[in-house]
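Missing here is one protein chain; the remaining ones are kept as they sit in the complex.
Chain IDs A and B follow the sequence of writing; residue 1 opens each chain.
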Amino acid sequence: MTAHYSALLIVVPLVVAFMVTIAGWIDKRWCFPLSAAALLATFLASVGVLAEVQQNGVVEYFMAGWEPPVGINLRVDHLNGIVLVAIAAVALLNLLGTRPIVEKTYADRLGAFYTLYILLVTGLLGITATGDAFNLYVLIEIAALTGYALIGMGPGRASLSSLNYLFMGTVGASLYLLGVGYLYLATGTLNMVDLAARLPEIYDSRLVLSAFILCLAGLCLKMGFFPLHAWLPNAYAHAPSPVSSLVAPLVTKVMIYVMVRVMLTVFTPVFAFERLQLGGSMVWLAVIAIVAGSFLALSTRRLKRMLTFIIVAEVGYMVGGFWLGNRAGISGAILHIVNDAAMTFCVFLAAAAIQQRNEGETIDDLQGLFAKMPVTMAVFVVGGLSIIGVPPTCGFFSKWYLISGGLAAGHYGFVAALLFSSLINLVLFFRIFEIAFFEPFTDHHGGHGHGGEGVHGVAIEEAPLQMLVVMVTAAVMLFALGLYAGDIVEGFVTHVIPAGIL
Amino acid sequence: MRALALITVLMVGGLLFYGLPDFPDWGDPVSPASTHLSPFYIEQGAADTHAPNVVTAVLAYYRGYDTMFEAAVIFSAGLACFFLLRTFQQKSEETRLYRHIPTGVTLRIEEGGKTPAGSEEFEPIDSHWVPYDMIINMTCRLIVPFVQLFALYVIAHGHYSPGGGFQGGVLFGAAIILFAISHDLRSVFRRLQEKAVMFLSAVGVLIYAGTGVVCLVLGGNFLDYSFLAGMLGVDAVMARSHGILIIEIGVGLAVMAVMVMLYYNLSSAGRHDEGL
Partner (left out) sequence: MEAILSSFLTKYNYWVFIGLVMIGLYALIAKRNLVKKIIGMNIAQTAVILFYVSIGAKQGSTIPILDSSHGHDAHHAVQAIDYINPLPHVLMLTAIVVSVATLGVALALAIKVYQQYGTLEEDEIQAQIDKT
């Protein structure tokens, strides 16, 4: 069975998704255990694939037994190996952690919720594993459609935000599809490796350049790269909490992975970095994205909305790091895909727990929360420190690589933007910590806890135990990823970067 | 907004036009797209799968993995509509409407009044006036079975002529929707319950993915139908042909069910009452 790990990774959740629908109609109690079992199997398979990649190099799987370009292949190397593990881990943890909220909110449509959830994860895994440019489009649409549905079910303005996300997402996917069409017209193939082999002789063709720009524009739209980010804050902030802690860590990160993959494997660095000399301008766009994202985050007082603007800035980190075009920059960008998934998950899950207990959604409603939800706030602090980039959390290490990449490339604007954004993040999070820790808890029960140790009268009202366990696991992961950052870079990321890049 | 739209449109259009001079001429038989990969499919397709319709061979066999996700996409769409729109709590209205079936007369019953529920001759309706057109009803009653028969033909004959699971499934779904339009949603629910539709859509895609899993269990790669040969008692090429038929049936079921599910939820805004 080891030879089939890469296929099982996608097939198991897909098959179970349909079973969950059927189970939902027969007995709702089966939905959760089935989903959890499927995602656990997926996680184990992804670890298995990664181990195999570590041992034998690239793992290929030929669907229907046909080698590319005739058939479709899955192609897992060091790059998507770690992304696959990250997706599977976050999806599993989020499923376990958000169960209490989901079972309360969607009691009447539990089967549909879990089916859409697993299909979304399947789509993301498929995007990451596939070696075929068109197959990638189909899977992007699976992940997107299920995402629209899950987001649209949120409270308040969610359906409108989701519809706008659908418009933008469809345009992005269509642009990517047009780009693939141009490539197909120019080469007659859809397989990524085959494309890379057939493209160099026609690098001068206008078709290749238009295809390149179309793909890049489509992917930038899908990943929410400033100024194409307009859909992102609304969609993620209005989504139901169990969904936003799934899509916010994963979807944009997977799209950044796709950009890295398309640039490194299909167009190859020779075309992307050397012939076009596009790097400089893309990094400047990233600088704008980082600065704008930080300012937008500063301008809102709503907790989840602030976090989504931080994502916009983080997208800028990764895009900028990649387009620096040197070893440290690309390593930082790839490391940050994994780290950002982990830390975004951490803060969004904590935010979900907070919203579960707290009615308001602005940061002013967080008063006295350290006393009320100590564990949740501790996890939130760890996540916040990691986003700021405080050692030994993982956020520090990827930022370190990004900054050294910026210095090596002599791109001081990017370095300045990173430092500036860290500073803003510091302000953002400490503003929250201050409100939650120091300001008195204005409760009607007469809790007179003023300063010092006086938190008497404030009942601890923690999130459900299941959620706490998952949150603490996620927080520990942030430290673990930080401690092993060097090993991850040495063991995996260095193999990804083509030899020509210094 | 208009200026923004114009700028965006001109940028995208300009980008698309920029590549145009290097396009091969339309219908050029020596363009890369026509010479690199596609000749293999045309020359090998029928020999590998016994399906003279090369599109079917590529769709369901060489690129069957894509098609599986295509079925999954349509399944997710159906499920998404259900998830977003379905409302389970019944609206309690003060007045209720009933139609006397033999005469077509509408009864209006105020709150507290005695309802003719349980009577064979009355049916509950939702809007004040529902047209009851005998000609349309009869015509659709006559057409529906033939459309359904044709749909089955399209599914089964996908190897030899344009057609296959998607087209046949859409036709079958259209037949049911036609019936729903000419009568009303409630009369369709009596014949095809929501639960059954949901079940069929999941089973359809499961047939597809399950076939792939069976191939995997029998020692082949995922979706490699040749490994079904032993189970079906035919040679490898014929096994692929049968494999294609099996997954086309699965796709047909799923597409039919999803089309109906979309109509159920969109036409009644999830209330599952009388509909349009």
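By our rule, contacts are C-beta pairs under 8 Å (C-beta built on N, C-alpha and C of every residue); 3 or more make two chains touch, one makes a residue touch a chain.
Note that this is a predicted model, so its numbers are computed, not measured.
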Open item on the list: Looking at the full complex, which residue from A:L125, A:A149, A:L402 or A:V415 touches the chain that isn't shown here?
Closed with: A:A149
TODO: Could you tell which one of B:L6, B:V217 or B:M231 touches the chain left off the display?
DONE: B:L6
Open item on the list: Among A:F32, A:Y184 or A:F397, exactly one should touch the missing chain; which is it?
Closed with: A:Y184
Task: Touch residues of chain B, complete complex, unshown partner - done: 1-2, 4-6, 8-10, 12-13, 16-17, 20-21, 23, 25-29, 31, 33-34, 37-39, 41-47, 52-55, 58-59, 63, 66-67, 70, 73-74, 76-78, 80-81, 84-85, 160-162, 166, 262, 265-266, 269-270
Open item on the list: Across the whole complex, list the residues on chain A that are touched by the chain not included here.
Closed with: 134, 138, 141, 145, 148-149, 152, 157, 159-160, 162-163, 166-167, 170-171, 174, 177-178, 181, 184-185, 190
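To be clear about the criterion, only the chains that are shown with their structure count from here on.
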Task: Rounded Å distance between chain A and chain B, as computed from the means of their C-alpha atoms - done: 32
- [ ] Report the residues of chain B in contact with chain A in the complex, numbered from low to high.
- [x] 12, 15-16, 18-19, 21-24, 31-38, 40-41, 61-66, 68-70, 72-73, 75-77, 79-80, 82-84, 86, 88, 195, 198-199, 201-203, 205-206, 209-210, 212-213, 216, 220-226
Task: Contacting residues of chain A [partner chain B, same complex] - done: 4, 7, 11, 14-15, 17-19, 21-22, 25, 61-66, 69-72, 108-109, 112-113, 115-116, 119, 122, 126, 132, 134-135, 138-139, 141-142, 145-146, 148-150, 152-153, 159, 175, 178, 182, 184-190, 198, 205-207, 209-211, 213-214, 217
